[in-house]
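A single protein chain has been omitted; all remaining protein chains appear in their positions.
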């Protein structure tokens, strides 16, 4: 149908039906708002969940063929392990009665008593008081939990990419369990739990710092502790590229992440039950989209100018860096600024990749450049273009960075000293798939296992 | 933004706007509930639709390279064929005037007269009576049909994986058409159509039995009738693994299924137009998620202990078995129980795979272990942890199993005796892609067609 004439259809239908007696009543009622808020958490949470396989495909495409099954396994398992850790204790540490520095240490997180009572009563027997007790919360308890839990694994997925192709599975899983249960929730309580950083005025809308740079810091510590892959850095100081085995998979992964990011940022509006929230959420969607577009174009132009060839993996990372950068403040009401934030994020990521190499830190998929560097930039950008204070933003970035880096070094260090972090040289040469999993990702495609 | 302060935003905005005159009116009106219920069917139905390619990728990854295009074709075509069968007669057999054992044999299913009248009148001319006649139904007729039709193909997808690599395309399609038009709807009418099993108290929230084990029973009959692939079972009784050609595709497929399962289970709440429904749907999402996580961890630990290596395909099947198991009763209000249901489902699937092999039943992707075994477990678990009776649950499982198995054996038998079920030995050796489709899935990747 013609789009102009349908603009007013929604309201018009109600009016035409003669059912709206008093225009003064034309507002969202509390129960409807509860449903909207809850449904936003569920649908957006499902989109964020889907990012898991975005990371899996991105990383499966960028490692060598002999480590593909292993990285698929890690990405599947980290989701389960981080989520169970978050269910057991993480959510309570992050959100329940936060003292300023930490929430409550207690186990499990289940529906509220009011919700259970309403469900037990059933639709036909529920009293108005039972309904009112539920909708008072603004949204369903488990919808919020679901939306929160799917964020945890994002931080863990960042790490798996950086330390791919040489880290053992089980120590990695131990780290992920601790990340989901303790490391991530404690720092997140400082901001999203209403702790000291929020009281200071620090702002991170959907987690440039709280999610992405947390993953980046932990990955950085892990990459240093586990060391570089054999052959990555020559004795003469030269960097040898070890190209990814399957670039369409990496492209697929990037687009799945981009798609899921509408849930990541859009859902972080945390409410949909009013015109204000719906309008604000729309701005978040548009900014998220355009920041990624700007990141793509920036990486294209930069790699063309610097390398004389467009680098596909850099362009994909440019999209992701744009997304990471806008995540801290996708509320800008002039989308040109969002594009600027995304473009600078992508530019910094493109420049950071060779720098990280120069520091002899072996980051297989470029996750440190994308999630840490662009994440820091995006958080600071809130202090430049957004409503935040630059100094406060910087304090938050540093505080969380120091905390995560320190804790990560300790944990990686203990794991290294006890169970060991790294597979043997022979296992690394043959590939993790053969030794850790006893199979090949592509058993029929020839040279995969010999590379 | 800080998450704590935004909790009450939805309702607060309405109140702040001063538009809600009387808090006593703060409930979802009937037309809004109609829109919520309808939109839930549409969005969740789209997610369930997407599971089609989850099955396609899972199966394409787990067959050998020479049969990849054929399994892609089967998964694409089965969707179309099952859906058209369901549109032509299946929906009516399942839902319209169910006598207890079967619905109505009549053709097609289109919008209601009330809906057509409202749409014909248009937004500007519709009368309040016309609107009322529509919203009386609670949701739009075709949104419900859409949500139902996307379930049919799930059962068919289970079969295609089990009988892959040796069954001809056209007899398979004939079976699928009969499944979508008759086999699936008739047994579903016993429960979701309000028939005799529902009257007895049998409960299957989203189809552990009605969808997954139905596919599993039909697959079991098909596997027995078509026989094992050449080379799977040695003359000495040994089982020879025939490894899947592309494990990242299998990983992708598993995650797409997991993603779509939020629609499968979440949408099966069948309503979103009240706080009660929204709260209940959130519990379903959380349980679905955690049951899969528990399945992943269970399969990881079991394969590590039993085989001394983590088996990626078992871990993927563990996630799916957890999802299948929780599907009958994802309403548990203590998520630990959901994790237990998922973990046991995964454990049973891991144990069933070698058992099925031992019975010389060749199930290419492990679908019988995942969909039938875990589906039976999940249905019985409703009688253990949920509100159902164990005996009634068992009666439902057995009744549907006997019915589907018997009908399937007859149909597979007739097809075998007439058009034949199996490709020739030469065709099987060369691969179905070459003979049935006249092409290769990966024509440039070397040995694919010789394996």
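The first chain written gets the first letter, and so on, giving A and B; residue counts start at 1 in each chain.
Methods note: contacts are C-beta pairs under 8 Å (C-beta built on N, C-alpha and C of every residue); 3 or more make two chains touch, one makes a residue touch a chain.
Every value quoted in this text rests on a predicted model; they were computed, and no experiment measured them.
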Identified contact with the non-displayed chain, of A:128, A:231 or A:413: A:128
Contact residue for the chain not shown (choose from B:167, B:275, B:347 or B:381): B:275
Touch list for subunit B against the chain that is not drawn: 9, 12-14, 16-19, 22, 24-39, 41-43, 45-46, 49-50, 52-53, 56-57, 60-61, 68-69, 72-73, 75-77, 79-81, 83-84, 87, 95, 98, 108-111, 115-116, 118-119, 122-123, 126, 131-132, 134-135, 137-143, 145-146, 149-150, 169, 191-194, 198, 203, 205, 246, 249, 252, 268-277, 436-446
Residues of subunit A in contact with the chain not shown: 1-14, 17, 19-21, 23, 25-29, 31-32, 36, 40, 43, 47, 64-65, 123-128, 130-131, 243-248, 251-252, 254-256, 258-259, 262-263, 266, 272-283, 285-286, 289-290, 292-297, 300, 307, 309-313, 315-316, 319, 333-336, 339, 442, 445-448, 451
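The definition used in the following text is that only the chains that are shown with their structure count from here on.
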Cα-centroid distance, subunit A relative to subunit B, in whole angstrom: 29
